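Omission of a single protein chain aside, the complex is shown with its protein chains in their original locations.
Let's turn to chain A:
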Amino acid sequence: MPDQIEGSPGTSMHGVTGREPVLAFSVASPMVPTDTTAKFDLPVDSEHKAKVFKLFSLANPHMRTFHLSWLSFFTTFVSTFAAAPLVPIIRDNINLTKSDIGNAGVASVSGSIFSRLVMGAVCDMLGPRYGCAFLIMLSAPTVFCMALVEDASGYIAVRFMIGFSLATFVSCQYWMSTMFNGKIIGLVNGTAAGWGNMGGGATQLLMPVLFEIIKKAGATPFTAWRIAFFIPGWMNVIMGILVLTLGQDLPDGNLGALQKKGDVAKDKFSKVLWYAVTNYRTWIFVLLYGYSMGVELSIDNVIAEYFYDRFDLKLHLAGIVAATFGMANILARPFGGWTSDFMAKRFGMRGRLWNLWLLQTAGGIFCVCLGLVNSLPLAITFMILFSIGAQAACGATFGIIPFISRRSLGIISGMTGAGGNFGSGLTQLVFFANASFSTAKGLSYMGIMIICCTLPVSLVHFPQWGSMFFPASNDQVKGSEENYYVSEWTEEEKQKGMHQGSIKFAENSRSERGGRVASFPSPPNSTPNHV
């Protein structure tokens, strides 16, 4: 049944922005009826998904799931980037060269390209709770292994293995979509993603402080950093245990029910993949995300060492400065989603595209400046501006992705996420693993690359809404949202009624026309669903 295809966990991967087009802290009753028979702390819909997002509550199961979920993702970010602020010590202990350090950085983000793609299937099979717990508890040993590393190859191998745990992004988003109604899932997912990404910043603060404390307790530097890694390792274990004991897959707590739902007619994977891969916009966004999220991950790996070496900051001070980059995620990413929605109100999809281009290009410009300046206050300023640009661009990207395809939304989100990691690996390999130019030059070149790789967003054209430089098509048929979304289904599939969800989505997406919406007659009795 079409409703169940839409409602099934994992389809609503969309909107990892901060905001939804409708003010999305809660969904009012007439739009989505409340199930009054259910006894939950929060008002729920017919599937018992929460209609309200109460941030500071721990109500079981919805808000508790939210907190378990984003904390797990946060923990994996802490573990993956834990080595970065300690590199000045590690490089002396195990005799690393610049290429070793660069290669380790590449390795740390490469593993999750694959693990993120696999994680969706794992969540389908075992449920998001076990998916998450398996991943973080199996990667805890890899974090503990860091204490045993003695040479460059060991270091690179361990960082590669720890990097697999970044796939908790998928389990996090998946889990949110089982617990929260589609109308507010955008804000929920966006907040979870942004707060998880903050882990990359928190670790730059945490690890040097741990290192100093352990050194003060009497350990030599070359031993202290090894002991420091036990903390992220234990964070993994503790989060895993909390997820297992306190979490549940569905609002009703039933893993078996989830498996039953999975039996219901699901869309064919090969078809979904086909429509994702053959849509040129998918690839443009894979590239773009590689230069917003990708550069964010690269910076998480190099920035502490940069401030330590270039400006001669002490280790913990370099960590504090580096942390501000990652911590900006708490607001910057939702901000990007918000500006995307704001522009969409007036200018529709064209506004979203321009917004993305502006934010990402601004980030690139500030990155160029960051590499060029010689004074510490200026460097910090440009770094903060760069972080806001890049992270807001991440948020803005996912303000557009839900509209690329309705049928293949999950895969496109997954591919885009993988593109982020791929972009990170590539930039680290090209700009930061090379001894032939300094990190400062690497930053500036990366900034130029960001600016160049953001230009393709001008090629993204929606017949019904237009593109950056071209308006929407005037053709009555081609220029309609229905035509665009329903074209993903074959005639037979349409006869089976599989495309109903896409029609509903098309109706709801009319707001992407911007100011023109009022003039377009909306069909009667259209029940808005996921947006």
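The rule is simple: a contact is a pair of C-beta atoms (placed from the backbone, for glycine too) under 8 Å apart; a residue touches a chain by one contact, two chains touch by 3 or more; residues count from 1.
Note that contacts and distances are computed from a predicted model.
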Of "Glutathione S-transferase", "Guanine nucleotide-binding protein subunit gamma 2", "Histidine-containing phosphotransfer protein" or "High-affinity nitrate transporter", the UniProt protein name belonging to the chain not shown is "High-affinity nitrate transporter"
Among listed residues A:147, A:320 or A:468, the absent chain is touched only by A:147
The listed residue (A:49, A:226, A:281 or A:499) that touches the chain absent from the view is A:226
Which of A:74, A:130 or A:445 touches the missing chain? It is A:130
Missing-chain contact, candidates A:236, A:355 or A:416, resolves to A:236
Chain A residues touching the chain left out here are 88, 91-93, 95, 97-99, 130, 133-134, 137-138, 140-141, 144-145, 147-148, 150, 220-223, 225-227, 230, 233-234, 236-237, 240-241, 244, 255-256, 309, 435, 438-439
